[in-house]
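Heads up, one of the protein chains got dropped from this complex, but the rest are sitting where they should.
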Amino acid sequence: MTAEPSLHPLGSGLELVPTSHEPQSGKDYTSDQEVRWCPGCGDYAVLKAVQSFLPDLGLRRENIVFVSGIGCSSRFPYYLDTFGMHSIHGRAPAIATGIAVSRPDLSVWVVTGDGDALSIGGNHLIHALRRNVNLTILLFNNRIYGLTKGQYSPTSEAGKVTKSTPVGSIDHPFNPVSLALGAEATFVARTIDSDRRHLTSVLAAAAAHRGAALVEIYQNCPIFNDGAFDDLRGPASDDRILRLEPGLDVTVGDRTWRHDPTAVDPSDQFALSRLEDPVPVGIFRQVERATYDDEAREQVASAVAASTATREERLAGLLNAGDTWTVV
Amino acid sequence: MTAEPSLHPLGSGLELVPTSHEPQSGKDYTSDQEVRWCPGCGDYAVLKAVQSFLPDLGLRRENIVFVSGIGCSSRFPYYLDTFGMHSIHGRAPAIATGIAVSRPDLSVWVVTGDGDALSIGGNHLIHALRRNVNLTILLFNNRIYGLTKGQYSPTSEAGKVTKSTPVGSIDHPFNPVSLALGAEATFVARTIDSDRRHLTSVLAAAAAHRGAALVEIYQNCPIFNDGAFDDLRGPASDDRILRLEPGLDVTVGDRTWRHDPTAVDPSDQFALSRLEDPVPVGIFRQVERATYDDEAREQVASAVAASTATREERLAGLLNAGDTWTVV
Amino acid sequence: MPRQVTRLDRVVIRFAGDSGDGMQLTGTRFTQESAIFGNDLMTLPNFPAEIRAPQGTIPGVSSFQIHFADHDILTAGDAPDVLVAMNPAALRANLADLPKGATIIVDTHDFTGRNLAKAGYDADPLESGELDAYQLHRVDLTGMTVEAVKEFGLSRKDAARAKNMFALGLLCWLYGRPTESTIGFLERQFARAPEIRDANILAFTTGWNFGETTETFAVRYEIAPAAQAPGTYRNITGNLALAHGLVAAAVRSGLPLFLGSYPITPASDILHELSRQKVFGVTTFQAEDEIAGIGAALGAAYAGSLGVTTTSGPGVSLKSEAIGLAVALELPLLVVNVQRGGPSTGLPTKTEQADLLQAMYGRNGEAPIPIVAPSTPSDCFAAALEAARIAITWRTPVMLLSDGYLANGSEPWRIPDLDDLPAIDPGFATTPNHTSKASSNGADEFWPYQRDPETLARPWAVPGTAGLEHRIGGLEKGDGHGNISYDPANHDLMVHTRAAKVARIADTLPPLTVDDPSAARGDGGARVLVVGWGSTYGPIAAGVRLVRGAGHDVAQVHLRHLNPLPRDLGEILKRYDRVLVPEMNLGQLSLLLRARYLVDAVGLNVVRGLPLTSGEIADAIEELL
Partner (left out) sequence: MPRQVTRLDRVVIRFAGDSGDGMQLTGTRFTQESAIFGNDLMTLPNFPAEIRAPQGTIPGVSSFQIHFADHDILTAGDAPDVLVAMNPAALRANLADLPKGATIIVDTHDFTGRNLAKAGYDADPLESGELDAYQLHRVDLTGMTVEAVKEFGLSRKDAARAKNMFALGLLCWLYGRPTESTIGFLERQFARAPEIRDANILAFTTGWNFGETTETFAVRYEIAPAAQAPGTYRNITGNLALAHGLVAAAVRSGLPLFLGSYPITPASDILHELSRQKVFGVTTFQAEDEIAGIGAALGAAYAGSLGVTTTSGPGVSLKSEAIGLAVALELPLLVVNVQRGGPSTGLPTKTEQADLLQAMYGRNGEAPIPIVAPSTPSDCFAAALEAARIAITWRTPVMLLSDGYLANGSEPWRIPDLDDLPAIDPGFATTPNHTSKASSNGADEFWPYQRDPETLARPWAVPGTAGLEHRIGGLEKGDGHGNISYDPANHDLMVHTRAAKVARIADTLPPLTVDDPSAARGDGGARVLVVGWGSTYGPIAAGVRLVRGAGHDVAQVHLRHLNPLPRDLGEILKRYDRVLVPEMNLGQLSLLLRARYLVDAVGLNVVRGLPLTSGEIADAIEELL
């Protein structure tokens, strides 16, 4: 099934969110709660990046909501001075869907981990993607369960020795980008905790996307999976990383093509997602498609518009519908 | 991430299942329970096909287990005279995983519907596929919830009017084949209820596959979604259907290649899965990769083999391990 | 032909046929006509879990029972006076429920060898004499229908499908029902298929005429209208009343309604109905599973909607963890459980009330939630409003416990005046509520867990409210400020506070109404009290009437609030020597009453997937007298 062209031109992911007239700084987005990750945790870098990036959006702070599941990364909302919910394991995409569908004036973010999003929450994630709910989803992939102290996750490499796999894991891992593309996602990107510039640019594009935007963030867990992405860091990593840009010529196997994240057919983007050496980072896919929440609101709005009665009058009409009789 | 070559050559999906010396017929696989689908339901055709096909496997009937979830299609196990479990909604892949991992001598089948497998059970399905558990999964896709009387499903087309979508569905549907390929599946095929020959040949390949084999079966629901696949039936359908065969030249957009279900990189297979006109049926992907259950048993077996003690002696050793002291 | 007319005060008719025979429609139309005629009535549909179980078999039988009367009635009837059986299986499946002497009308057309065998008959019961104790009417309904409609050139199959309308027409004649509404209905229903429309109308009128012109039926019956309070009425099922109640709650609270749901029998119709009410600003989200359904509803509640999730028992099991989160978050949320037969998948299309203790205790940790249960189909409307009032006022998830009988059963409902409906005030927080040490001029901070001193409810501060940014979650929160707290004393305080909050709802409950005519006499009177909840109301009240009719005193009280229990219940229980608790479970309310009040409540516990009968309740009462 190829993605259909969008039914009507979509706007920005944030176009219905009220903007702020006050200048903002990262400090405005910093809550009074002490940050409680381990020293050296990659989550710090992402938090800092998000705190400095949010002011650029120019939104009213009270119209931003961060929803998370459970995991180290899911502590994220506590540290941002916006509205936030630290929910239950794996369910953040579902909860965020309710928020996004019921409130077009909110910028809704989901913060999740590789266990939260891909293990217990895998189904909610793929359904949010296919429905294209207007959410920005940050998936902190440290390839381990951090909070529960180091069991392998659905992105851990086969053979990994962890607390629950003393002689090595035998699970073939998910590739989150491939999975998302297979699940009809309209925006899929990958970035890395340590590269603030890249991270910020991907976040900017994700936030601007109208629809579900999945950003996989490679994140180091120094305690339980230290160095998982070390070869993708620093200058020496240049030949291990492929920085995707629209128009870049990319070669996989014996085929070369020009990378087009806006291509409606995701096949080439999928082919890129299978690359392991070098590892592509950047935006794989960024296409327009009607969002679930816009359409849901549109259905409601047109029903409401079709009636001139007050809500009370309509209620009286509803209760008195069908075959009635009157006793006097 | 490209699928790795298998760690050791894999055998057939059924090689550890004892075979029968008695000649079998479809009647042997027919239970004494009355079949209770609606007249004309596509499930009848699939049941007949399976009942006539099972004898060809030559297995001992008592070593076959059918596990299903909930839905019209999930009544399937009641009608087969094998071991069977009609479980709860969406969970059949998880239950079947426990059966397959603990018992190499069983041929384990999962019967599920588009709601059961892709809505409530989506996560278990994609995890069974990535783990490559030795299961044959029959996904009856009628693009509707039959048993609950006609709500749209994750495979219903956008705009569909159903009991729960009186002004049309706004969900973008899953393509089960794309989703499976994104979820690291090793065997993915599609067939249709009315084409007994094609159905049987796909089932044969799926059963022979060692690992998780997903077979999407287009199935007509005459009551709530009649005719959903009518244009893929009968002689007139020839130009609407693309019958995949290994080595067939296939063209998508401006690219033509030779279809190779055994290609380790699933990208071309994925590209095929996006085709909507014609609709490809047949085997998209069929590659070897170590199965979760074989490896799990291998880890246990080598631990057991490394010890010469009896189980009782080992237990005494376990209980007496660590720092002990004796009071006399 | 002039016919003898016999006056009756009440009749119970059961229409039974194959799943494909349209018995539910037939029953619903007969009901509608009786309602318009002015009888009091109650109905009980009963259908298989399969969409179309194999034709002609016992499991494929679908039935619809209606009890209608010239006085107010309380149940759909213990046993039918009349059985309309469209095939051998329908006869066989229902015969055991008929008292001797009852009337049986059979469609003879299907009494062929093959069909008799399918139904498990060795011999034709119409001939074997085994129906001698009944008043048997053999009518070739199918044959006459096909004959009547042949002018329209329908296929034989299509023609035969109108036989249910023939049967309906005949019964309408027999019981003097008005026919206009059914003809109007058929005109609307089949507006786009004129032949089918006309065939059905003709079958219906032919059935009526058959009664009028032949001599098969020697007597017609008349059941006078029941005295009803003035007002406008409609016949309504529980699921529809519940959906209307939810819409009314949204209107009366001024909130948008957000339903997150996953289809499941027998709750799906609430989703279907609400998906048609977009004009009220209702959003329905058919989720990927029950967890996502409640998750989205909770998200919408957080964002300021009236969040609702509808399901049945297996779905509640899946939602338990998220209900616990709602308890911790202290957000308004309605969880509607239309109970069905359990455990596990159980009996999806049958009724039961075995999820009460799950509603009370089915979550990890101390996670108390209020529970409200409607007692009749139409009462689902008011119960939904009451559940919404509690959820919004106390910022808490509330369980609304309906069941399969209420869901599909129907009765006349006096449509309320909008002004009589309670107004519900969401009372959103709009300003800071706490004064920091640093502040010199009034509240300057927002504390999400600073409570209303009266209700103990916390503020509902929705995103978009400047200055009220805050974070909440499922970890234990510090009293007041709501930040994560691992402090032992705080946890003890919060656990006790959450319990106290729910307990305080009892302060706002009206006194219970004890139905005890003997109490006024002042001579001691009734010694036995019957306590019930939910859909057993009708059977219990009918059973109590039977006992009173036999000259004994007995009292009845029915609970709408299961948690918290009403404040006056303990005192009421003490007034009686014996307490009987009839339930369609193994004694769940009994357990709560025994534990709370140390009263030796006796259970009548029958778990058949069907409503209790007034007869068995009367027997149980009499044993205690």
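Each chain carries a letter (A, B and C) given by its place in the written order, and its residues are counted from 1.
As a convention for this text, a contact is a pair of C-beta atoms (placed from the backbone, for glycine too) under 8 Å apart; a residue touches a chain by one contact, two chains touch by 3 or more.
These figures come from a predicted structure and were not determined experimentally.
A.B. asks: Could you run through the displayed chains and say which ones the absent chain touches?
C.D. replies: Within the full complex, the chain not displayed touches A, B, C.
A.B. asks: Which candidate, B:48, B:103, B:149 or B:196, sits in contact with the chain we can't see?
C.D. replies: Selected residue, touching the omitted chain: B:103.
A.B. asks: Looking at C:364, C:441 or C:513, which makes contact with the chain not pictured?
C.D. replies: C:364
A.B. asks: Can you work out which residue in A:27, A:149, A:243 or A:258 touches the chain that's missing from view?
C.D. replies: A:149
A.B. asks: Touching the left-out chain: which of B:27, B:258 or B:314?
C.D. replies: Here the residue in touch with the unshown chain is B:314.
A.B. asks: In the full complex, which of A:165, A:201, A:237 or A:324 touches the chain missing from this view?
C.D. replies: Within the whole complex, the residue contacting the unshown chain is A:165.
A.B. asks: Touching the hidden chain in the full complex, which residues of subunit C are there? Just list them.
C.D. replies: Touch with the absent chain occurs at residues 48-49, 59, 312-314, 316-318, 320-321, 324-325, 327-328, 339, 341-348, 350, 352, 354-355, 357-358, 360-367, 473-476, 486, 488-489, 491-492, 495-496, 498-499, 585-586, 590-592, 594-596, 598-600, 606-610.
A.B. asks: Touching residues of subunit B against the unshown chain: what are they?
C.D. replies: Missing-chain contacts on subunit B: residues 18, 31, 33, 60-65, 67, 70, 77-78, 80-88, 91, 94-103, 105-106, 123-124, 127, 296-297, 299-300, 303-304, 306-307, 311-312, 314-316, 318-328.
A.B. asks: Using the touch rule from the top, list residues of subunit A that touch the missing partner.
C.D. replies: 34-39, 70, 72, 88-90, 119-120, 122, 145-149, 151-152, 154, 163-167, 171, 223
The rule is simple: only the chains that are shown with their structure count from here on.
A.B. asks: When the centre of a chain is set as the mean of its C-alpha atoms, what distance in Å lies between subunit B and subunit C?
C.D. replies: Here the centre of subunit C sits 39 Å away from the centre of subunit B.
A.B. asks: Would you kindly tell me how far, in whole Å, the mean C-alpha position of subunit B lies from that of subunit A?
C.D. replies: Centre separation, subunit A to subunit B: 30 Å.
A.B. asks: Any chance you could list the residues of subunit C touching two or more other chains?
C.D. replies: 278, 288-289
A.B. asks: Residue numbers in subunit A touching 2 or more other chains?
C.D. replies: In subunit A, 123, 127, 296, 299, 303 touch at least two other chains.
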